[in-house]
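For this view, one protein chain was removed and the others were kept in their places.
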Amino acid sequence: MTATMTERKLTMQKAIAEAIRQEMERDESVFVMGEDVGVYGGIFGATEGLLDRFGPDRVIDTPISETAFIGAAVGAAIHGMRPIAELMFVDFFGVCMDQIYNNMAKIHYFSGGAVKVPMVLTTAVGGGYSDAGQHSQTLWGTFAHLPGMKVVVPSSAYDAKGLMISAIRDDNPVVYMFHKGALGLGWMTHNPHATGPVPEEPYAVPIGKAEVVREGTDVTVVTIGLSVHRAIDAAETLDAEGISVEVLDLRSLVPLDREAIVESVKKTHRLLVVDEDYRSFGMTGEVITTAIEGAFDFLDAPPIRIAEPDVPIPYSRPLERFVLPGVDDIVAGVRGLVAA
Amino acid sequence: MTATMTERKLTMQKAIAEAIRQEMERDESVFVMGEDVGVYGGIFGATEGLLDRFGPDRVIDTPISETAFIGAAVGAAIHGMRPIAELMFVDFFGVCMDQIYNNMAKIHYFSGGAVKVPMVLTTAVGGGYSDAGQHSQTLWGTFAHLPGMKVVVPSSAYDAKGLMISAIRDDNPVVYMFHKGALGLGWMTHNPHATGPVPEEPYAVPIGKAEVVREGTDVTVVTIGLSVHRAIDAAETLDAEGISVEVLDLRSLVPLDREAIVESVKKTHRLLVVDEDYRSFGMTGEVITTAIEGAFDFLDAPPIRIAEPDVPIPYSRPLERFVLPGVDDIVAGVRGLVAA
Amino acid sequence: MRLHDEAIVGAARGRHDLKEVAMEIPRDDLVAMYATMAKIRYFEERIREIYYEDKLPAFDIAAGPIPGEMHLAAGQEPVAVGVMPHLRPGDAITATHRPHHVAIAQGVDLGRMAAEIFGKDTGLGHGKGGHMHLFSVEPSFGCSGIIGEGMPVACGAALAFKRQGKDNVAISFFGEGAANQGAFHESLNLAALWNLPVVFICEDNGWAISVPKHASTAIADNSDRASAYGMPGVLVPDNDPIGVYEAAGAAIRRAREGRGPSLIEVRTLRLWGHFEGDADAYRSEEYKQEMAEHDPMVTYPERLIAEGVATPAEIDALTKAAHEEVDEAIEFARSSPYPAPEDALRHVFA
Partner (left out) sequence: MRLHDEAIVGAARGRHDLKEVAMEIPRDDLVAMYATMAKIRYFEERIREIYYEDKLPAFDIAAGPIPGEMHLAAGQEPVAVGVMPHLRPGDAITATHRPHHVAIAQGVDLGRMAAEIFGKDTGLGHGKGGHMHLFSVEPSFGCSGIIGEGMPVACGAALAFKRQGKDNVAISFFGEGAANQGAFHESLNLAALWNLPVVFICEDNGWAISVPKHASTAIADNSDRASAYGMPGVLVPDNDPIGVYEAAGAAIRRAREGRGPSLIEVRTLRLWGHFEGDADAYRSEEYKQEMAEHDPMVTYPERLIAEGVATPAEIDALTKAAHEEVDEAIEFARSSPYPAPEDALRHVFA
C-alpha cells in the first residue's frame, strides 16, 4: 500500500462502487451494464448509487442475456467506449464464455494490435455461505488459463479501488473478480478484513504486481482473494508457535507476478499455496511450478497446496466447510511444511 | 497395449467410428447427435458410415444449437439413453459450457448419486494446419480443471477404439477429445503414427491409466495427444545421442494417473512435460506439481515444460509453428534437462 | 393498476365460467389443485420462517438452519398445480432456481426435499444440492441455479421418451426472465424441429430480480414467440389455476399424441422478494398491496366456495391436512442428521 493513507475506512464493496463512480465522472466513455446493476445497485453492491448519479443511459439493466450484453460490451469497447459489464456470478460463465474468451480476449491479437477492447468484466466469486455448486465457485484458474484477458482479484478495500481504476483505464480486457466474502456486505457473515483505509481521491494499483501483505521468514504462503485473510489469520496463530509466515497476495493471476513468488520462496525456502478454486489444473499447480522453475535449489521441502478437492462445491454447511480452505487447514499445512 | 494384437491396421478416425458402430450395435440406447454427423459422417469422420447403418433416428444432425443439443444429451442420458454428442471443435465450448460443466458434470453430484448421466461428448482438438485461434486449441486443461467429467485424449488408433468403448460404457460423462492431426485423415498432412493395429472385436482401454509408450532411463517426457508422437520422434533422435527418453502418454487427464507420473520420475529423475494447450494454469503445472508432490527427492533437476506460450493460436504458418510444441523443441528441452 | 406492463392482473378472472368448466374439469381436480396450493404455500411459509432463524437481527445469509439463497414461489402456485393433474408416471419436469412449488405439485418426496433444503443426509441429494438443485428420480424432477439450463434437458428427456416409444412428456418451467436467454431459443427450435413431446411453461411473474419485464423483453407476450418456432403459444393472463389446467391439458395431450411441443405463458405473481433477504425496494407498496389482493390462495378457494365446488369446511380440512403433511416433512428434515464432512468427496463419479 504505497499511496497516501487516510483514516477513512470503506468496505471493499463501497470501494469498488466509488472507483467506478469516480471513473465515470472522469470519463464519459465509461458505462456499466448487467443484470440488476441499476435500481438494485448490483446484487453485490458494485454499482451502488450509480443509477441515481448517472441515469439509465450509463447504468443499464440488461435482460438475462449474458452472451448479448457481454458481446455488446465488446462491440462498444471497439467503438470508443469503456464498458464495465457485470457477470453476476462467475459460475454463469458457461452461457457466455465464447464472447469472453474467444472474442473479447482475442480480437486485439487477431487484428495484429489494430483493434483495442478496453473493457472490464466484473464478476462475483467464492463460496462459504451455502450457495452450492453453481453459485460458489471462484473459477479464476479457468479464466487465467485462456490468453488475452487480465485477471485481477483484490483482497482489500484499498486494492479493490485501485485495481478497479487500473482495470477501467487499461486498454485491454480485464476480468475483475470480487470475492463475496471479502466485500464486507451487510448480509454476509461479518469479515473484519473487508474494511480498510481507502483514500478519497482516485489512485491506481498496478495490475500484475503481487504484494507481500505480511512478511515472514520460515514459510511463504501464496494465495489470492478471501484466502489472503485466511492466510493472515493462520499466520497470527503460527506466530505464537514461533513460525514466521510470509503471505503473498497475488492480486492478479494474469499477468502473474512470478518474480514475487520466486523471490519470496528464495527467502523462506518453503511454499504453501492456498486456493479456493479447484485443485487440479489450476492456480496451485501454476504457482508451485513457477517456484520450481525459479527457485528449485532453494526449496527445503516440496511445496504443498491446499485447495478445493476437485468436487463441485456442496451445499450443506459441513460439506462445504470440508472442501473450502480454512484457517485451520493452513495452520496444519504450514506446520507440516516446517516439520518436513 | 495389452489386448490381443492383430495385423489389421486402422487410422484413428476409422477406429473411433468403428468403436461407435460396435457399441451402437450392442446397445440400443446409444445414439449420436451433432452438427454434420449424418450424411457428412462428422467433419472429422468420427461418425463415418453410421447414418447408413443406423438411420436418422440414431444418427441425428442438429441445428447449430450446441446448448440445446448437448443439454438434450444430458436429458436423454438421465432418461435411459447413452448419447454421444459431438461438439465439432473444442474451441466452440464457449457457447455451451454451462450445459457441459455446470449441468452434465454436476447433476450426479447434486443428486447425491441418484441420477446418472452416462454420455460422451466428443470433440476435435489441436492445431498445426493454420486454422487460427478459434479452431486450433486443445483446451483440455480447461475441461480437466472442472470437476465431474472424465477427460480422455487418445494418441493411437488402438487406444482411440478402446477408450471410446470405455467412454460409452462409462456411467459418467466423458469428454472424448481427438486430435485432428492424429486421426489419419486423408486431407491432413500425413501422419504415420495415426495408423496402427486395431483388433476387430470390441475391447476396452481403461480410462485413467497412463501408458509408457517408450521406455527410457534418463528423462521422462509426459504428454498427451498428438504430442506423444512428437515426443517419440524426439526420443528417437535423442537415442542416437545416447540419451534414453521415457515417454508417458497420459491418455486421460481426468482421472489423472498420478502414480504413473511419479513412478517414471522416480526412475529417470528428470521430467519434461509437453503440452499443446496453453502453458499457464493448465496441464504442465499439474503434472510438474504431481511429480513434486510424489517424487521431489528423486529429482536431479527442476522439471521443465514446453507448451503453447499463452497467446491465441496465430494463423500464419511461421507464427503457428513458433507457438506449437515441435519435435525440435522437445529435443532441445531434453538436452537442456540432461545437461542441468 | 398494472402489475404487468400490458395486462391488468385479474382482469380476466371471470373468463372461466366455473359452472361450465366444471363439466369439463373433474371436481376432484379442482379441489386437489387447492389442496396442493395449500401445501405449497404453507411449505414456503414454513421455510421462510425457519430461514430467518438465527439470521437476524443483522441478516447473515450463511447462518441458521437453512443457509444460502432462498427463492420462494408464494403466488406462483397456480402455475404448478394447473399442470399437475395431467401428469402421468414417467413424465419428467425441469424447473428453476424457484423450484419448490413445481416439485411439490409433481409429488416429489416432501420429507426428502425438505431435508435437502436443510442440508441433511436424508435429503434428495444427501445435502449436496440444496434448494436450487433438487433431483428426484421417481417422479423425475430436476432444477438448477442457472437461468434457462433446464430447457435443453427437457428436450433430451422428451427425445428419450420418443425414442423409447413411450407416451411420456417433459415439462420445462422457466421464468419470463429466462425467455431472453439463448437456451430458450435453441430449445424451442429443437423441440419443434424434432416434434418432441415437451411443454414449455413460462412463469411470467413480471420480474427478474429487480428488472421488470418491459426492461428485458422486446415484446409483451412470450407466448407470441411460439410462432418463431411454428408451435402453439398460449397466454394464461390471470394466474388462474383453471386457465393453467386447460392450457396445460391441451398442450400435454398434444405432446402425448406425438403432435409436438407447445409454449404456455402464465402471468403469475411473485408475492415476496426475489430471494429472502431481498428488501424488494424496487416495487412500490401500492404494487405489493395490489398483489396481495390477487393472492391466489385467497381468490381461488373463494371461487371454489362461491361457485359451490367446495364448502368452507372442506377447504379448511384440506388446508389442515396440507399443513400436517408439511409439518411432518419439516420435522423429518429438522431431526435428520447432517452428512459426514468427508462425504463431500463422494458422488463426483458414479
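The letters A, B and C name the chains in turn, as written, and every chain counts its residues from 1.
Please note the rule applied: a residue touches a chain if its C-beta (ideal position, glycine included) is under 8 Å from a C-beta of that chain, and two chains touch if they have at least 3 such contacts.
The model shown is predicted, which means the values in this text are computed figures rather than measured ones.
Looking at the complete complex, one finds that the omitted chain is in touch with A, B, C. Between the chain not shown and the residues C:34, C:135, C:207 or C:229, the one that touches is C:229. Interface note for the absent chain: among A:57, A:201 or A:297, the touching residue is A:57.
Between the chain not shown and the residues C:180, C:239 or C:319, the one that touches is C:180.
As for the chain not pictured, it touches chain A at residues 31, 57, 60, 62-63, 65, 67-81, 83, 95, 98-99, 102-103, 106-116, 118, 147-148, 150, 171-172.
Seen across the whole complex, the unshown chain contacts chain B at 35-36, 38-40, 43, 61-67, 91-92, 94-95, 128-135, 186-190, 309-312, 314-323. Although one chain is not shown, part of chain C still touches it, namely residues 180-186, 188-189, 192-193, 215-219, 224-225, 227-231.
Going forward, only the chains that are shown with their structure count from here on.
Taking the mean of each chain's C-alpha atoms, the chain whose centre lies closest to the overall C-alpha mean is A. Note: centroid distance chain A to chain C, computed from Cα atoms, is 36 Å.
For the pair chain A and chain B, the distance between mean C-alpha positions equals 31 Å. Averaged C-alpha coordinates give centres for chain B and chain C that are 41 Å from one another. Looking at chain B, residues 67, 95, 98-99, 102, 106, 109-110, 147-148 sit in touch with two or more other chains.
Counting partners per residue, chain C has 123, 125-129, 133, 144, 146, 182-183, 348 as the residues that reach two or more other chains.
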